[in-house]
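With one protein chain removed, the remaining protein chains of the complex are shown where they sit.
We just call them A and B in the order they show up, numbering each chain from 1.
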Amino acid sequence: MKAAEKFGFRVLETRVIDLENFDGRLLRYVHRHEKSFITCLSCGGCTATCSAGNLIEFNVRRIGLLLRRGETEGLEREIDKCMLCGKCQLVCPRGINLRNVIMLIKKGIVKFKNGTPEKVEL
Amino acid sequence: MTEAHQSGITGIYPKEIAADNYYYVRSCIRQNFFPGSETAFLKIMRNVLGKNIYDDAVHTTCTGIGYHSDIVPFETIQTVVARQFALMTEKGFENLAVSCVTSFGIYCEIVETWKNFPEELDKARVNLKKATGREFEIPRNIAHASDIIYKFRREIAKEAKYSLVNCLTGEPLNLVEHIGCHYAKMFPEMGVGGAEFTSVLSSMIEIWGGAVVDYPERRHCCGFGFRQYLIQANRGYSISNSRKKFESMEPYHPDAVICNCPGCTMFMDRWQYVIAEMENKTYGQGGRGIPVLTYEELAGLVLGYDPWDLGLQMHQVNSEPFLDKLGIRYIPSQKYSGKDGKIMAGPVIPACIK
Partner (left out) sequence: MKSVVIIGGGVAGIETASALSDFGHNVVLVEKTDSIGGKVLKWDHLFPDLKSASELENYLDIKCREGNFAIQKNTTIAQASQSNGKWMLRTDNNRVIETDAIVVATGYEVFDASRKEEYGYNIYDNVITSVDLEERLKSGKTITTRAGYLPEKIGIIHCVGSRDEKSGNHYCSKVCCITGVKQSIELHKLLPEAEIYCFYMDLRMYGQYYEELYREAQEMHKIQFIRGRLSEVSENIDKRLLIKAEDTLSGRPLKMSVDLLVLLVGMEPGKGTKSMAGICGLETGKDGFLKTSDMHFGNNKTGKKGIFLAGSCIGPMSINDTISNARSAALEVHNYLQTK
């Protein structure tokens, strides 16, 4: 530990959502293939009825939100909690196909990890 | 909910159910878990209702379990379903009677896919022709077997030997009905009464003399779910959802649970043992569980069939308290006798659930 740290100094990372500098590839990819997801009202009907979210810490509404905000870190782990039962779509006032959103995130993460250039139509 | 309300809802979903000449497609798992159910169904159809129903030895699984577990691709399952339809067509039938709710969902989903994406239908025809040389027609009518029993519930009531009434008190028995998710939650118009207030089982229960329990989690999934159960890490979801239902129905003191889906019947029955072991909690009276029956078993009991011929001895939760309430006479010592009359070894009785 450095002397300054011992003294109590800490250099803190900012915790703001940085809308200027985020990797929007995943967002654009999902949006291209599932237009409906951008119409989310954040009403929470999906989370209220979610099979998984009623039992474990999982909020299916926030999946789309995190994606829209570029907060894609940890998204991969998060979407694994979805059981793809489809009740969210049954209740959604905008008819968003959330299952497809989740499948697209899964696909997208793999493709972008493998370095697929953004320009390529997936 | 009053009867008028229920019939109002049912009226919104006028499902067409064929009246005769069915091609029967069986379930993969029911013959192991509730071995008397499908036999009882065929017996009722032929002997009680006088219907023509074809039980085909050469049809296969619909591969729904594999499909829902991401093992069987969509193209494959379409071809398998096309083959079932081909067998039906070859035998001269147009009406499909489906034993399993998962299969029912699969048939509905694929026929709907073909309606919206005719190119998929063309592919399925080509694939089936290449693989087997067969050709097929899409069924004119697809009904779940519970739809058919629903359609003829009054005829069954006329032949009833027992009514769903407590023989000691004269009160209707309290029955929980549980509908498999794939029966109507995917295509509400394909289920009697739609997805929210499905009446396919409740109508049978009421006309045979019982009372339907309208408990808060009535519409909730049993928790089985292929992804929930088949993936070990998810099994907690499965049991937790079942428990949610049991906790919700417990205050109503149900005498039995009636299901129309193989998975639900299986898990509503078996999880009660697991919950008893893990949480030391039973939901029936006197440390017993709540008996869980298929609708064919229920129809069979109403018609006076022998409980052991119906396969009730294969259930985890003992059904004797339910039989006693109905006033059904049975021979306890025959519970584990085989078809040849020899007594088979009985199961080990767990300490946690009577």
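FYI, a residue touches a chain if its C-beta (ideal position, glycine included) is under 8 Å from a C-beta of that chain, and two chains touch if they have at least 3 such contacts.
Everything quoted here is computed from the prediction, not taken from an experiment.
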item: Of A:Arg62, A:Lys81 or A:Arg99, the residue in touch with the unshown chain; value: A:Arg62
item: Among B:Phe41, B:Tyr107 or B:Phe197, the residue in touch with the chain that has been omitted; value: B:Phe197
item: Where the missing chain touches subunit B, by residue; value: 1, 5, 8-9, 194-197, 214-219, 251-252
item: Chain not shown, touching residues in subunit A; value: 41-50, 53-54, 59, 61-62, 91-95
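Everything that follows uses one rule, which is that only the chains that are shown with their structure count from here on.
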item: Inter-chain centre distance, subunit A versus subunit B - centres from mean C-alpha coordinates, in Å; value: 38
item: Subunit A contact footprint on subunit B (complex, rising order); value: 181, 185-186, 195, 221, 225, 227-228, 234, 236-237, 240-241, 244
item: Subunit B-facing residues of subunit A, complex; value: 51-52, 54-56, 83-87, 90
